[in-house]
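Note that one protein chain of the assembly has been removed; the remaining protein chains are unaltered in position.
Up next, chain A:
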């Protein structure tokens, strides 16, 4: 039995302490999937039938565009990793393996939709138009978030697990108060998306966010990337009932989607965002996926997980499967794939160069933006600091 398929509770039976057997690779029959690991279109199932209409319009061009996103996002991530290894970044949280979950979700969003990420959402940032270079500043230690959130409706990365879920609920409440739902105008109606991991579902903030959003019927989609690990802890340490099923307990629909299938995440997220924009309230999406790499560059996964598990998930790779599909459909040939590789190389080079050239901010900048209005203590300390630094130059 999969750990995520939950047997009905038999109240007569004594509770046992034994956790259910763990098969973390099977998302179960309720998981929405359109492309299997071999790149074949999955026939109509009970789980996916309701979502097929949301990808009806996805033509060859759009499929190729999704593939391009996946490849470029993976390259951004690989470059972040390499830059950390070369000492250019202090840390990098890799999204390797989660590209399809993020690109599917990100591409389902419209420009007016607002995203609240954690710290691993490089793929969503990409789809929202944030320059990948801007993601690096925080990990290089030159800033705490190097982009204007309102420019692309993509909030700053949130390190404290769960915090952003409530921000999303609140932002959605604001959208709702502004009357920006339910008009049917595709450019006007607005939804909010919040991203967290499976570990994040244990936080109080996460659970309070679900309560607030469900009670208010706010236009928000909670997107849980169940990548099966919260640093060293397997997700059975975070929940017994998986997130998509727990959603029901909050009074909102929950859906599990194959997070390694970009078509499925696109369809499911489009459906949820439509619901939100049309005023039908929140949805919880659980993207069933896997963290292929280490938690971050500071982490050593060999301490706690077996390699065999990773090997199984390698065969479910989100990029391989879409490539197989494109090739089989005659939508991609070697030449096109090579061009894309070249584009990825160029992107990587641009990121690398920009990162290496990213200047250290002048130290007195650290006193900026502590307050909006002048604050005598901060101003005095800045002045003292500047004078003190200058005293070294005089020597």
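Just so we're on the same page, a contact is a pair of C-beta atoms (placed from the backbone, for glycine too) under 8 Å apart; a residue touches a chain by one contact, two chains touch by 3 or more; residues count from 1.
The rule is short, and it goes like this: contacts and distances are computed from a predicted model.
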UniProt protein name of the chain not shown, from "Alpha-ketoacid dehydrogenase subunit beta", "C-type cytochrome", "Stage II sporulation protein M" or "Branched-chain amino acid ABC transporter permease": "Alpha-ketoacid dehydrogenase subunit beta"
Hidden partner chain, touching residue among A:48, A:190, A:238 or A:289: A:238
Candidate in contact with the missing chain, chosen from A:65, A:78, A:91 or A:241: A:91
Contacts of chain A with the absent chain, listed as residue ranges: 90-91, 137-144, 159-162, 199-200, 202-205, 230-233, 237-239, 298-299, 303-304, 360-361, 363, 365-367, 370, 377-378, 381, 385, 388-389
